[in-house]
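Excluded from the complex is one protein chain; the other protein chains are retained at their positions.
Chain IDs A, B and C follow the sequence of writing; residue 1 opens each chain.
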Amino acid sequence: MKRLLTYAILVAGLAGSAHAKDVTIGAIIPLSGASATQGEDQRRGMELALEKINVNGGVLGGKLSIITEDSAGRAPTALDAAKKLVTVDNVPVLIGEFSSGITIPVGEYIAQQKKVHLNVASTSIDVRKIKGDFYSVIGLDDVSGAFSAQDAIDRGAKKVAVIAPNNAYGQGIADAFAKKFKELGGEVAASIMYTEGQTSYRRELQQLEKSAPDMYVYTAYGKESATINREAFELGLTDTPWYAMYITMCTADSDPKYIEGQIGMDLNYVGPSGADYQAAYKKQYNGDFLSTFNGFAYDAVMMAAAAINKAQSDDPAAIAAALAEIGKKYDGVTGEIAFDDEHQRVTQPYLKLKIASGKVASN
Amino acid sequence: MFQFVVDVALRACDLMLIAVGMSAVYSLMKFPNIALAQYAAMGAFLAIVLQRAGLPLVPSSIVAVLIVGVVAVLLNRVLFERMLAIGSSTAMIGSLAVSMVISAIFLVIIGPSPARFNLEITRPLRVLGARITEHQVLSLGITAAAISVFAILLFKTDLGRCMRATATNNLLADATGIDTRKTKTAVVAISACLAALGGIIITMKGEVNIQTGLDLLLPVFSAAILGGLGNPLGAVGGAIVIAMAETLITNVNFGPILGQDLVFLPAAYATAGSFVILVLTLLWRPRGLFISEVKRV
Amino acid sequence: MFDFLIHVLIMCCLYSMLALSLNLQVGFGGLMNFGQIALFGCGAYGAALAYKYDLGFASGILIAVGLSAFVSWAFAGIGRNLQSDYWGIATLALAEVVRIIVTNEGWLTGGAQGISGIKPLLPELSGRSQQLGNLAICGAVLLVALLACMRLTRSRYGLGLKLMREEPQLAQSVGYDIMSLKRGCMIFSGFIAAAAGFIFAHYITFVGPDQMFSSETFLIWAMIVIGGLGNHFGAVFGAFLLQFIFAFIPFVKDMLGLPTEFVAAMRLVLIGGGLIGFILWRRTGLFPEKVGGRADG
Partner (left out) sequence: MAEPVLKISGVAKSYGANQVLKDINLEVGAQEIVGLLGPNGCGKSTLLNLSSGFARADAGSIIFGGHDITAWGVERIAQAGLVRTFQLPSMPHRMTVAEVLRAADSRGVQFKTMFAPDRSSMQEVDALLEGLSLSHVRNLPAGSLSGGQKKLLSIALALRTNPKLICLDEPTAGVHPNLRHSMVQLLRRVSERGIALLIVEHDMHFIRELCSRCVVLDRGEVIANCVPASLTSNERVVEAYLGSARDKGAIA
């Protein structure tokens, strides 16, 4: 019922803003398929950004709007959507997709078409291969995996067992973690990539258990992390410390009982403007973040708007130039955003967190 | 070691009820009903919705199971009977189509997020060195009870006799005065109820999402075919064999052979393992392990 | 709009090839293949592996041909003495096994991250002329595939296939080697599917295991059932129809201001509902099979 209501509000909202022919940008996110939860969260981030922008005067004196397309988690559908947005809707800026395996082909197409592409979720280091005006608003796995490895060592781990989803994201972050962790003198006793969407992960967890680690390191999407946390608890694995990479995403759907005492890291979206954003999100959607991805989507839209305003034009080349300028130092809700030569976000402030009394708290 | 037995039992119990349902419905309708895996997810979703609406777990599960039974009978009357008149392969494609539409309905009504029962969680018990939770014990119990009831129904009641007679020879059963249509309707309802109960049991131990049904499809098929489609109690054995194979594949440590401490096959190969068993069974004994081969001439 | 149309047309051509290929198996040979997407994957990975290991375009074709021939041969092989519905399940399982292997053997296939950066077919062109070139290639390959299929089904081999579909026992008793017919049909249609995969890989410059989900196979099934089983033009028309509808649903969404989830649900409803509707009310599809055919005179 609640969903239907949301639809109704959405329909009304879209109809209301339809007459304003101003600047339109495009977004491709997975609203169905395996990563639909994260896609929905991205949509929320963009929606909040859009509201804020248009309340504060919009862009180029008019209104900003976003055409959102579903990728269904499929590369062909995402590509259909990209071609529609570029050649039919003629958007200067595109945001998306979620998984690296889809962002890369879409990115290559957008680069060819000389449009601006903002990557807000794909953290595989392979996205560096995309040339053109491709900007990553999210830090890539080499950044977050390395941070986690350092953090785990700092917290006394010597021998860890790692579990991550068997997709571009999971493989990337697990590799980055293992590389840094070994450099720092630790041992990765076992590393398991799990298949998404299973009803049980007991087998994977039992394999991990056999390596007798002194810390479990994991990262998982909300859907699967709930199952993993529950089964780890049922198998008694939670007697050993659990370290979550992106702890908010990993614990969002889990029962507090299973995750009590977990430690981990996450992005810092509680900066000066982050706190307001989090409050706005809570108010609008009546709950906590679904994943960690909404903030990047929010920042991407905000940056795009700022770049359009700075360029005083909706021409992609001008926007790209403005974006590069803004991207020297931008204060986003996910912390300070600065791009390197390849337009990838260099620094990403992370937080060291833990779960205390069922809530994410700083360590 | 006992942990292995527990793991096998738990996995088998995931597949068993749905596989038995699949086999039972095949024995009479003579086509593999793909939608049955979706009935399992439907049962779980309905029970969760009812529980959220305020009903306690047990009544909401019972109501959900019954609703799914009714839905299955309706679908059978409206769609599958007509498709079956064209051919069993057509009915199979039709059931695939029905399960896609069911997916779409889930997507619109429930959305892509997973759903869970509101259950009190307990620490695992230790039994002979194996860890097992109360819910798991309960799910094993319910599965065993459901299978027993089904077996009694099949072998000790008039309905069971009619079912077996119709399964063996539809025309003959018709001629001897058995109302085969009624019998078939009963089996469709019973198998859907079993599947729904199976879905509820899986969800009791974890969660359900819109993918659950389709993810279950092939392992369930494997169990049902291994036991011999159309031989419902064979599916029990099939489920145990599949569960054993899947657990073995992920539990065997290849490390010592390769001179390392720990080398496991990726857990994803567990499902691949059950599919390979399915294919091998079809090659070696197309009618399943527990049906003696009679070559048609 | 023009460029978008070209893109849609290219996708139409590629899916038409997949539909032609599946139609040859299902519509003419009566082979209920539910693993069609694995054959597509063979072609795509042929291109991707050749790129990854820097072997060149020609060896990519060789790998694609070799892989698809092997997989088709294996598909036909397990069908030696299986009923068609059992065989359908087996092919579904095998296609999943292929996908699981591709996902987990990252050292060879790039794993879940796939292989990106594959060179386009016409690297010296760019922009719109490249798109037009791609469309010309796709159109030409589709035309060749269509002509080859038409020629095949008019040959005595094609008549033999039809006879096998209708009355396998009769076909055998007049001297047809059923296995060899199945193998030939699978391998040839495998080549068409692999060609689609090969071009697709070069067109979107990325190949990954996510492109090999079974839901793609179901989509192709919907195309041929709606277009008309046993009619080449029907298969092509079905592919164009569904591709066009899918490509333009987002516009309907924009126009009516519907939520984006609508698109996802509509896709499932169209495939599932289309299948059900055509099975029940227009079993022959939009273009019914021509009994007798043109070559009769």
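Criterion: a residue touches a chain if its C-beta (ideal position, glycine included) is under 8 Å from a C-beta of that chain, and two chains touch if they have at least 3 such contacts.
These numbers come from a predicted model, not from an experiment.
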Missing-chain contact among C:87, C:188 or C:287 belongs to C:188
Given C:6, C:122, C:137 or C:163, the one touching the chain that is not displayed: C:163
What does the interface between chain C and the hidden chain look like in terms of residue numbers? 148, 151-152, 154-160, 162-163, 166-167, 169-178, 180, 184, 188, 230, 289, 291-293, 295-296
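Going forward, only the chains that are shown with their structure count from here on.
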Could you put a whole-Å number on the gap between the CA centroids of chain B and chain C? 31
So the centre of each chain is just the mean of its C-alpha atoms; given that, what is the distance between chain A and chain C in Å? 34
For chain B, residue numbers touching 2 or more other chains are 107-108, 111, 266, 268, 271
Two-or-more-chain contact residues of chain C, please, as numbers and ranges. 100, 103-104, 261, 264-265
Chain A-facing residues of chain C, complex: 1-4, 7-8, 11, 100, 103-104, 106, 111-114, 116-117, 126-127, 200, 204-206, 208, 210-211, 213, 246-247, 250-251, 254, 257-261, 263-265, 267
Of chain B, residues touching chain A in the complex: 3, 7, 10-11, 14, 107-109, 111-114, 116, 121, 123-124, 131, 133, 136, 202, 205-209, 211-212, 215-216, 246-247, 250-251, 253, 261-262, 264, 266-268, 270-271
Of all residues in chain A, those that touch chain B in their complex: 3, 31-34, 36-37, 40, 166, 189-190, 192-195, 197-204, 206-207, 210-211, 222-223, 226-227, 230-231, 233-236, 253, 255, 257-258
